[in-house]
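Here it is, the structure, as structure tokens.
One protein chain omitted, others in place.
The chains carry the letters A, B and C, assigned in the order they are written, with residues numbered from 1 in each.
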């Protein structure tokens, strides 16, 4: 082994990246690796970076280990495991100086694949598998398991945990368990015999090497889409209409799986839910709107292109005031864009979905736990506010496993169906009108089909109607109605989840007198918290606020006004959230400094920190804004 | 006749409104009335305010006569001609004090239909027609012509002009001409015999009673959709794909009509154009995109709901960089909204059409003449910029007749097809790449299918590609590509029509020290100019700038910075243009004061003036902004 | 606006088994053109519901956009209705029917709404066999947008503007048959005797019931074939300003099964309806498809009950839905509670 000068050190704090070929079963093996670290009680966050293809293209898997519990991407790679010739050159380039490169040396490395500041670890993976396993299928498949075994030795993993995991995964398939365990041992044995293990970067269990707040809680490892599906189950969703699209597909898959477990009528064995794979997204949204109109809790899950296709229906639902829940798992670009890459670039498209004057209610989850809680809440909000609610998840959150505090449920929770008059209510109501704002909150009383023999029936249409739901093309009626919708949106502010702030970070002698703040949402949050720590260490105290919903709570503009310079961190090109804030809170844009990443791979703490650092090093925030504040 | 105290006076300066029933042929008769005034050389602007129905619902027709050439709505009605019992009560209420009410007194007026401050003119229209004409059809139809004859007498119209118009309209149908002329005479005769004519409000021909700049020019009377269609003909459009929707339908109808006249290949008698009525708007846009990809100038015309349905394709065309022209004739609300009422409420939906990071090029015509010019330019822009161009017309401009300077054409004009390499160009090009920004303006060289036996072929897709148009999921390639698109959008600023300003209005002793400005676009323009005159007379000098395109020319922010208080006048609820300006010019929203109308009927000068007046009378513009500028 | 029967009716009006009079099935006053075929269909639906004694409030009306889609406002005022978006009523109806399987669903659409923009959703609605009655008021044109040809316009038919339709018309009944609809019928708006029973049968049918109703547009009247006869009346129409809509009487007809009836439309053009004879077998899908296609080639429109499969499985059965309507389920049925959630957490460690 070629030993390089100074190697990267680190207990429970490093980044491992796997480079492999799509369709070879690597993701499962890599997940095994991550899960084992999780079981060791060490904070870990795996990310699958896969192509829009089923077999043969390069795929990566990045595992962040962070004793402090930072689950966002840090940036950089400390150990690269590369078994894909297609990408090996770029993979090697990606390794941090002093880092480690593990590869299959069945064939010798091409001479140009050299770096003096990196330590190389060759393992004859192919050769070993050819020797040990019969079928090509197993040779292919177990090669990945062998390298996991090798890493176990290099990084000081608890081997028994790996074995247990394999046993769980293939419960009942003894033949398979033994061959997998054998593969693990092969890798483990080879490196222990050929290299001195473990490496200076390594894993260790115990209080002293893991942030206490993690050790205490009984964390779980789950992806956002699964949590969202559970939220739909617990939120009382009965109708799911959808059209397959990456990265939202697994939301409905998981809903289906859990519903089969939790939603079968005990007496009849029949289903207390309906799932329809629609012919496209227009139809999916139409079904959700129709079901909502008829009093069922309905939702759909989609992604960018689907959101565009749903916009006419979203506009109708806004004006006709129909509840609907839309899970938008954001991805990059158009259909032939980067469907398997993550972004937060549907903010404006969702907030103002549809032609005409519309504003939609948005929720921004940042963790699987929040995916669960917010999905439950989305169904209440949609019925309370009688309007669509769009949950803005993204690929990174939805499809990757995140370490999260366990999901919690209060058995006293009861669905809030909003203002719906039943037969009794209708009999008591004096001159009821569907669009009469009796409570002054902009929310009126609806009725459901089939409720009452001769009261409460009305005709649902867009906006050509009066307060009694009678057809009207009068401008006065139109204005009255859409002004009420604004009032309702104002009411929504107090219904949606409030933003989260953290106690300001302490900094001994701050380098600046300015009060600095950072606004962010969703998956930009965890790398932001880490970046703020980094900058605090450098003498820059930055207060943070994590936005969790639109319309924005008043505390958002209070936060902005309490600070001299506010960074808005998001993962899109056009600073969409920054625009939305400026629009809706009437904030001078110049005060909001964009911190952006839109490469398709999740934003890293180092990237955020350097963008903020650069801005702070330039005189005055103003420079980034086209117009000085005084304007 | 019940004569009221002081009657409204006015030469060539008043508002006449007709209240009738849809489907009775009234619009044609009313148009006859307006056209006659136009032929008298007096500035006139008719507006048809019709229901979303074919027969039987109330319909109105408002005719503004303005010697100064103000073609927007003024507000208020001086003379109401009401022959619709359904709406008569509200019609009477709408008359200005001192105004005039003309009605059918075949049956006596209901007693509650009384006002002392209005002069009543009863005419036994039904009775007269029953007597004079045989078929119910003619009785119904000619009743409208009779009242036109009556108004001719009351308002001092030139009768011969009316007769000529009838002759033109029914050229060759003598029977019909005579019966129509007879009907005109009946009405004319009846009022001259029964009332003293003309009224204090009346028409007069000649220099002294009409603004000179109007008399000189040889104005025409035409609607925006017709002008747009001619623009498409002259702009070289060869493919039109559309789906019927009010108020955009007449764009393609007119294109068809003119193409049959101007686009038939002389030799073969075959068509040099193709029109396809698609199955819906998604298909219409798909056809336009496909034709544009293949090198034809293609367009579609639609309205709100269609715009929503086209958003996925608009996003693809933005990323794939394909030319397309979309004529969006704006209307109110969703499908079951007020489809036959006007608004400017698709600004944000169009500017940011589609999910993801997109910005679309928009044009804002204010007159039929501009509909023509901008449509021609739209085809050049779409091919020069290789992106969709959306022309934002509206119902008021598109479907109503506007007095306009004649359309002009420079025979030296040649289509600008943008950067397209032909076979020769490809042979000369050294290492051509579809997405290489060789000129640094963000615009690359495209090639068309079938051009060259073995050069220039490439695969068109959304955003997963590199500069050589090879499939790529690399984040770096993605960023490089979409950053170039921003560069291209910057280039667009200098290509699109610049805003128009007018010499500042002189005010003797101004009531304010603040520098005031007003920004507006499209059909809000003419009432704005009138409102500015009104306010100047009151001592408020307001500079004006009419925005004509997005991206905004730098002069827009210069204008804003040169003023202390800037009013943004638009016809939607959410102040969408104000938001777009604040977003894209980085302007503190508080500086932009919204002046809005979204009732569905076009904004009036009086309305604008009073909103601005109210704002000026409150201390400091700030109050309308949630946050003081100092923020 | 149509001549509408006054809401007031004689006290001893006939009542149905629910004790309702026909008045209980009235809707708002129609705003369609006088003589529009659609109003005849509204009347037929009204009568059908009355005669079948369906409680008005247990019916839900859904439609897309168009003159035809406005119809639901004009019947069954005691039923909830939803005038949704153009061409997407099938999806709205599907969602509604899943939310509450116990209501009777009537979908009303137009040929533009269904055969053009709605084609995709229509085909998939049929495929799912949603339990509803789907009525297309088929006038071969886009009425509400002033008379453009629709996709069901016959080859060679002429639009008011004078343009000849160059495309073969889409036959919705054939499409429904091909996609395996369990109830397929066709009728004519003016043929009360045939239409009413068909609507009653459709509503009684458990599964997707489709009725294609030829319903002339009296104003843009470019429904059918004969160009010649159109020309006849041409001049006379040209005289009229474009915004003049003459008051017309609706077309009514009567003719025995097994016979062909030529019907002259308002534009003077003629369509030929052929009523399936009483011995027509409505239980063979492929045969029905043949008969309809054959008739089409002979320029005849086959009317009547074309196909019926009384025992199919509708969407609620396919999905094995609980018998209780989903929109009635409460927290007990829907929320598994904390114990279950904890077990889920367990599985994620």
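Throughout what follows, contacts are C-beta pairs under 8 Å (C-beta built on N, C-alpha and C of every residue); 3 or more make two chains touch, one makes a residue touch a chain.
It should be emphasised that the depicted structure is a prediction, and the values quoted were computed from it without experimental measurement.
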(request) List the displayed chains that the omitted chain touches in the full complex. (result) A, B, C
(message) From the list B:197, B:214, B:448 or B:468, pick the residue that touches the absent chain.
(response) B:448
(message) Which candidate, B:291, B:421 or B:535, sits in contact with the chain we can't see?
(response) B:291
(message) Using the touch definition from the top, which of B:86, B:169 or B:460 touches the missing chain?
(response) B:460
(message) List every residue of chain C that touches the chain not included in the displayed model.
(response) 116-121, 123-124, 127-128, 151, 166-168, 170-171, 174-175, 178-180, 286, 289-290, 293-294, 297, 318-319
(message) If the hidden chain were put back, which residues of chain A would touch it?
(response) 22-29, 52-57, 136-137, 140-141, 170, 173, 176, 243-246, 249, 253, 277, 279-281, 305, 334-336
(request) Would you write out the residues of chain B that touch the absent chain, in ascending order? (result) 39, 218-222, 230, 233-234, 236, 238-239, 241, 258, 262-263, 265, 268, 270-276, 278-280, 282-296, 298, 312-313, 316, 406-411, 413-415, 447-454, 457-462, 471
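The working rule: only the chains that are shown with their structure count from here on.
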(request) Indicate the whole-number Å distance between the mean C-alpha point of chain B and the mean C-alpha point of chain C. (result) 37
(message) Give me the residue numbers in chain B that touch at least two other chains, ranges are fine.
(response) 52, 57, 305, 334-336
(request) At least two other chains touched by the same residue of chain C: list those residues. (result) 83-85
